[in-house]
Every structure is written in structure tokens, then in C-alpha cells.
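First the structure, which I've put down as C-alpha cells, then a few questions once you've had a look.
Left out: one protein chain. Kept in place: all the others.
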Amino acid sequence: MLKVSGLRVRFGVTMAIDGLDLAVAPGELFVLLGASGSGKSTLLRAIGGFVHPDAGRIELDGVGLAGMPPHRRPVNTMFQSYALFPHMSVAANIGFGLRMRGLAKSAIAARVTEMLELVRLRGFGTRMPAQLSGGQQQRVALARSLAPRPALLLLDEPLSALDRNLRRDTREELVRLQRDLGIAFILVTHDQEEALTMADRIGVMHRGRLMQVGTPAEVYERPNTRFVAEFLGAANVLSITLRDGRIGLSSGMTLHIATPVPADATWLAIRPERVIIGESDAPNRLSGVVVQRSYAGETLTHVVRLADGSMLRATAALRQGLNAVQVEIGDAVTLSWQPDACIVLAQ
Amino acid sequence: MLKVSGLRVRFGVTMAIDGLDLAVAPGELFVLLGASGSGKSTLLRAIGGFVHPDAGRIELDGVGLAGMPPHRRPVNTMFQSYALFPHMSVAANIGFGLRMRGLAKSAIAARVTEMLELVRLRGFGTRMPAQLSGGQQQRVALARSLAPRPALLLLDEPLSALDRNLRRDTREELVRLQRDLGIAFILVTHDQEEALTMADRIGVMHRGRLMQVGTPAEVYERPNTRFVAEFLGAANVLSITLRDGRIGLSSGMTLHIATPVPADATWLAIRPERVIIGESDAPNRLSGVVVQRSYAGETLTHVVRLADGSMLRATAALRQGLNAVQVEIGDAVTLSWQPDACIVLAQ
Amino acid sequence: MIAVLAIVWAWLLVLLVLPTLIVLKIALSYPADSVPPYAPMLPGLHVSTDAFALILSDPLYAQALLLSLKVAGLSTAICLLAGYPMALAIARSPERWRNLLLMLVMLPFWTGFLMRINAWIGLLQDDGWINTIIVMLGLSPLRLLYTDVAMYIGIVYTYLPFMVLPIYARLSQLDGRLLEAAADLGAPPWQVFGAVTLPLSLPGVWAGVLLVFIPAAGEFVIPELLGGPQAQLIGRMLWQEFFQNGDWPTASAIACALLALLLLLPAALLRVGRTTLSRRSS
Partner (left out) sequence: MIAVLAIVWAWLLVLLVLPTLIVLKIALSYPADSVPPYAPMLPGLHVSTDAFALILSDPLYAQALLLSLKVAGLSTAICLLAGYPMALAIARSPERWRNLLLMLVMLPFWTGFLMRINAWIGLLQDDGWINTIIVMLGLSPLRLLYTDVAMYIGIVYTYLPFMVLPIYARLSQLDGRLLEAAADLGAPPWQVFGAVTLPLSLPGVWAGVLLVFIPAAGEFVIPELLGGPQAQLIGRMLWQEFFQNGDWPTASAIACALLALLLLLPAALLRVGRTTLSRRSS
């Protein structure tokens, strides 16, 4: 339904968006993931009509949006930090888009009540935004942008202003709402965990380009570049050499991998949770000394120094609690991983 | 070295700090963890001298700090969002505390150079704060507060303004620096992961009180209240009944636990990563239907509906990748957990 | 800190409140043929309410007061209509132009009050520039100088900066994302203005209205130099009592009455503003 092709946006001398293609399906929850300055908000603003592209097309259901001012586009935005009208009540905020469409008062009131129910704020209609908590403001902003029944909802860091625990709960709520309504969402975030848990598909942005587009498991388990591998979760990255069509590490070890070796293979990435300390039947084995450990409640990460001085991180879930862990700092350990844990990267 | 006893701070009608005792050892990295409004920043400000307690004592190395103005206290603060002086260069910012102590120019210059090296900003002395990135500003703020060699450093959300990836790296750097310098840190944060990975000890604050103080593993694995259990990481909480000195769930199942049963046991908390789906020898067993799953790259969480309608979350590390997981939504599964995974709570 | 505050309060009292009290005191003394032209009363206390009785009994004063309020109200309305778009345009200008534009707005304030009036006389008089142009176009010349039109032009021109600046200050602080949010929700530009920009700039509007209305209500030089003889404003009567009649107690009584009225006005306006706002939001 949304189709972006060849989009370019230039701010002065910098290319904010540099030749970008994207297609979002009806009812899809698409997450744009990137660091600040990657161009993800600019893309959202170009779709919303607040930024004028220098080249390229944006089409919604086959209709080109070029030259259409923001107030004519059948797209709504939920702004970062919400941009609630401070001089209007919650009900007036939610009903704003409906008033602008010239709906009858009774129809507006009915829809506002419906939206208040939807975001679990029944009875809050007469409050002013300043009287609400951060989480309540977030829900009002969501209700306001959903009230005019947009064909596509753009969400700019919708959870970034919330406390960590509230963020986790709101995440699930937002996904459930999106599924129920069937409206396509494009959600911008810099938080990888948010992207992985919420998205149907993720687009990883970097320097105005989409580096990779795919399902959460695709971009996490099969990143196509070193950048994506390191940006989405932690990754051990080792440099590799090609010998007779096989991959070798600097330590001399020859790798067992599950996929054909690309000709331009340069890096090997391994996720820390795929690295096993101690007993295992995995064919890729190295030894080293534990130099540091980091406890995170759910998991324990050991940092192991290899013979050549490089560091490898191994993360284990604490299924039996911290006391069950036998490895101490200073211990010599064997590290191993399965062939399918190897991510071979060209760049 | 720092000893806080019976501290009370009242703002109007609300008790920001409500009878608080705390002791921090020399060289310790103590983390105050709490949601916004829990009083953790107020405690920091009371130690720094910016808030006047209504009752209680604050002692540093045996000397009471009551009535001592902030500029006399041998304590420095690294402020949230840094509070760098915008009209002074980086070097002038770092040297400010030394100038106020009346050090000679050459001594100040030497110490400033040393601090710039310490935070890896050599050659940045003549820049203005506005010319620095967020991460560089953070390091200047740290250098500025460390330059006068405080006996105790207070850090108010030192990492909250950084991007997620930068935050993870900075965390380890900060801990290493603290170990090297041997200065006691009191660090305030609302981020549980930050607290668990950095702290020697954590104090969990709630409504102006310290709910629990202990090592990261103590507060995570043996929380003393339902609040602490749910605030630090995810937790499944089930209500329990006592029958003949044994604990029963509402489903009728009798629990095997590793500790004596307290007389006032009310809740059972189980960490999702301790719950096993499928084959296991764990004695606590329940069955249910998978209703939802949530992928986070490193882990996969299944939400299972039990016979009585309550939900239980089970998180498994993806050691073999997503493809190795056999469980689908709608499957009937058996859940089990070990006796020592049971956290029995009175309140 | 408390000491500093006490000193400053004392300072405010001496410098600002005391002169006002002195005016009140003069208003309550007897006129005299001395220099200054009122009976000193510091040693004894001979209070006379004659001056207040006079201005309350003679309808001339009440008429002048009403006329002043009308002139000030109309001038304020014109300043608002002219000043709001200026403030808006400056606030929407690129950052680097704003200070230049603000300096231009302040320009009349810098060129010296007298010279500005001087310039307007040159423009408005019977054979001045405007009439020269009118005659060149083949029309008959207009009487402009020494009319109400000239007086309003002078007042608006003098006080316009005081309307533009507070409105600009408010508009420049307006969160641009609110305007985008309104457009995003379907509001065309004029509705964005009416629903978001205008209501959120109202505090600046009220400040500008006060800053123009209050001095305009007491204005005496502009009506004297540009207005016609029929424009008997209260400020002009004050000037006449003071300089021409030498009746300081009456002049002071007029000043006190004006001040009292003008101190009540902000409170009234504030109440109107609040009512408007709360009606909007309900």
C-alpha cells in the first residue's frame, strides 16, 4: 500500500535520505530502526508531508503524495514527545482531527468516547494534558492520531519518553492494538529490543539508506553487514582469511560453517549467546582465559581473552541461578559454537 | 565512610525521603535504583547539600555534613544532563573545581591534562561544550567532577542521555574507571540492567524508602517484596495459599520449594528464564496452552495460559537460533521449574 | 539572600512607590500661589479633598476620561491588528533575520520621539507629501493634520513596538511540532492559526494590550501636537492644569484617578482572558 522509490532528501550539503526504496504492506507493523542522525525521522516526515523530497516518489494505495500538503494526506503521525495541544482538554485533543474533517458534534463525541475506551482512559476527557502522567499522555497522543481512521499511522519514537517498565508493557499493548485495528504502522525507534519484539519487519537505517530489511529473526540471525550485526544486539566480530575456499581465523583455526563461503568474506560475527563455555559437541573450538564477568540477572556474560589477545564474549542464561555457575575469573576455558552460529560477512 | 541515618526530607505535604538509613563503604560502587519520583535524586541532593533534611544525619568519614554548604562538602556531583558551563572551554570546565580551591595555574593545567587523558579526550581542551557530541559531553562532566579528587562521587543518571549502544560501552568504562581510582561512587538510575551490571550493591528505592539493599544477585534472585521482584526484571507472580505448612497454587498443585515456608507467604514469584517448556526433571509442573510469543533476538518468550486462566511467561535463550524452537502458538505444553526458582513473598 | 531581597524591596519602595504616594499627597493639599503651587503639609496635616471633589463633580473630567479610554482602546485595537502579523512574520523569519527585523521595529523608539512627530507633521500637513500626491492625482487635498486621524496615526506609530515585542516573544517560543500536529490532523493553515497559534499567543497579546493601552490612555503630547482641539483627553487636561493653570493638586488628583483606573484594568482584562480560555477548553 505504501511505496517509496528512489527517495532523496538533502539538507544543505548533507544527504538525509540517499536513494531509498521501501514498500509497506496493508496491516503491517514496520519498524524503522536506526541511531540518531540515520535519517529515520526524516523519512517519516517525508511520508507525513513535512519534508519535501529532492527526488523520488511516495505512493499510498497507488496515489502519488508529491505536492500534497500534510493536512490532505490520509496519514496521521504520532509525534515524539506527543505534541498534545496544551490549551485543549483530552477530548478536544482527540476530537481535533474529526473537527477538521467537519464531522457532526454527536459523531465526534461518539468517536472520542470510543477512542478513550480503546486506550483505557474512560472518564479522562475533561482533563488537560498537563494533568496527565507520561503514560496517559502517550495514550492520548495515540488516540488522537487514530481517531480520524488513517490509512497508515506513523509513530515517531512512541515509547521513548516512558519509564523502562512502562515501556515494556506499552509495547505489547501497542502491538495488540495494531493487530486489532489492522491499520499499517510505521514505527521509528533507536531501541533494538523494541524493534525485535514489535516488528513484522524491520528496516535498519544508516546514513540515509536502508541497510537491510527483513523479519526480526532475519536481521538478527542473518545480518548482511558488520554494521547491522553490531547494531542489533551484541556481536563478537573476528577478522578472517580465506584459504582454499575455507575460512580461517588469525589463530590458525579452520572454521566449520553451515553456509557456502562467499568469495569476499572478511568478518566473522558470532552472537555471545551462541558461544558455549565448557562441555559441548560443537565443532568450532577455541580456548582462552576468563578476564571479566558481567551479571544482568537473567544472563551472565563472560569475557574471555583468546591466545592472540582478542576478546570473545559468551552469554549464558541463568536457568539455575548464579550459584550454579562454576566458571570464575582467571579460569582457563574452552569456547565452542555450532556451524550455524557463524555469520560470515563481506563488509 | 558515608553513613546516612534516619533521614527525612519533606516537600510540602509529601515525604520525599521517609526515614532512610544507608551506609556506603570506601571504594564501593553503590547504585540507587528506583522509578522517577521514588526519592533517589532527592537523596543524592541531600548528600550533595542542595536539599535540607528535616531530620536525620549524614556523616562522611565520621564528620556530620549537616549545615555545611555544598561548596564546602568534600563530595562532587556529576549532574544529569551534565550541567556543563556553556561559556567555558572544556579545559576551563574541568579546571573549575581546582580554580575554586585556589590551586596554582600550572598545577591546574597538569591536572586538566591528566583528566583529559583519563576520559580519552586529549586535545579537546580548547573546544566549547556545544561543539561536543553527547558522549564527549558526558566524559567532560565526569572529568570535571573527578578533577578535585572528591572523597565520594555522586552520579545522577550519568548515562541516561546516551544512545543505547553507547550506553552499554560507557557502562563498562565507568566501572573500570571507578575500580582504578578507588573512589566511592553513588550512582542513581532507573535502569535495572544498568544497576545489575554495574553495582557492587544495589539499593532499591520506592516512595522515599529503601525497599532492599544487597548485591545484584541478592536483589534479583532473592527479592524481599513483590515490588522489588517486579521492578528488577520480569517476574511471574502467582497468588498462593498455605495448607498444612505447604504452599499450594490456586490450581490445587502443591509447590516444592528450596527454603522454609514463611508463615505470612502470599505470593509466589518465578523469573521467566527459570521456567522450562517441555522435557525436564524439575518437580514443579503445570500445563497450559501457548497464546503468544515474543522474539528478542537473544531470547524467545512464550506466554502460556494456564488452566485457571492466569498467564505464565517462559523465556528461553536462543542458543541454537529461532529455527531450533519447536513450540508454536496454540500448542499444549508442560511448564516446569526447580524448587530454588521459587521466590516466596510475604508482601 | 534574604538581605538582598530586603534591600531590593526597600529600593522598589523608595524609587517607585514613594513618588506615587507624593502625587497622592499633592492631590490632597490646598492650591497656593507659591512655588511650588500648593501648600506644603509635611509639618502639619491639612488634608483637602477639594481637588478630588472638583474632578468628580465637573462632568468635563469624566468626559475627558471616557474619551481617553475610547482613544486608547481604538489605538490598541489598531496596534493589535497591525502588530500581530508583524510579530508572526518576524517569528517565522529565518533565525539570522530576526534580530535585524526586531531592530527595525524598535527604530522609531531610537529616532527620538520629537523627530518622529516632526516627520508625521511633514507628511500630514495641508501641503505635505500625502496631499501633494493627492493633488498630483487630480483630487482635492484632504485635511489630515490636527484631526483624529493624525492623532491615531501618531499614537499607533509610537506604541506599535510595545505590541509587537511581547507577541513576538510568545510566538517565538511556540513549539513548532504543535503546528505540525495540527496540520497532520487535517487542519489547513488558517485553522492551524485559529486553533493553535492564536490561542497559545494570547498571553503575549494581553501583555501587548496592557503595554499599549495604559500609556495611550494617559497620552498628552501626541494629541497636543497632532490632534485637533476637540480631542480633550485626560492627559491633555492634566498637562493644562499642571502647566497652564498651575493647579498641581487638581493635576495630581487626575493622575491618581487615572492610575487607579489603570491598575484595575489589568485585573479586569485578566479575568476576561481566563474566562475566554476556560470557555475554549471546555
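Letters A, B and C mark the chains as written, and numbering starts fresh at 1 in each.
Going forward, contacts are C-beta pairs under 8 Å (C-beta built on N, C-alpha and C of every residue); 3 or more make two chains touch, one makes a residue touch a chain.
The shown structure was predicted, so the numbers you read here are calculated from the model rather than taken from an experiment.
Though it is not drawn, the left-out chain touches B, C in the full complex. Of the candidate positions B:H52, B:R101 or B:R120, contact with the unshown chain belongs to B:R101.
Residue B:P86 is the one among B:G12, B:G62, B:P86 or B:G182 that touches the chain missing from this view. Annotation: of C:L123, C:V149, C:L174 or C:L198, C:L123 touches the absent chain (contact as defined above).
Touch with the hidden chain on the side of subunit B covers residues 48-50, 69-72, 75-77, 79, 81, 83-89, 92, 96-97, 100-101, 126, 128, 144-145, 148.
Although one chain is hidden here, its contacts on subunit C can still be listed: residues 1, 4-5, 7-9, 11-12, 15-17, 19-20, 22-23, 26, 35-36, 40, 42-43, 82, 85-86, 88-90, 92-93, 101, 103-105, 107-112, 114-116, 118-123, 125, 127-129, 132, 157, 160, 214-215, 218, 220, 235, 238-239, 242, 248, 251-252, 255, 258-259, 262-263, 266.
By definition in this document, only the chains that are shown with their structure count from here on.
Highest C-beta contact pair count among chain pairs: A-B. The distance from the centre of subunit B to the centre of subunit C, with each centre set as the mean of the Cα atoms, comes to 58 Å. With each centre defined as the average position of its C-alpha atoms, the distance from subunit A to subunit C rounds to 57 Å.
Subunit A and subunit B have CA centres that are 24 Å apart.
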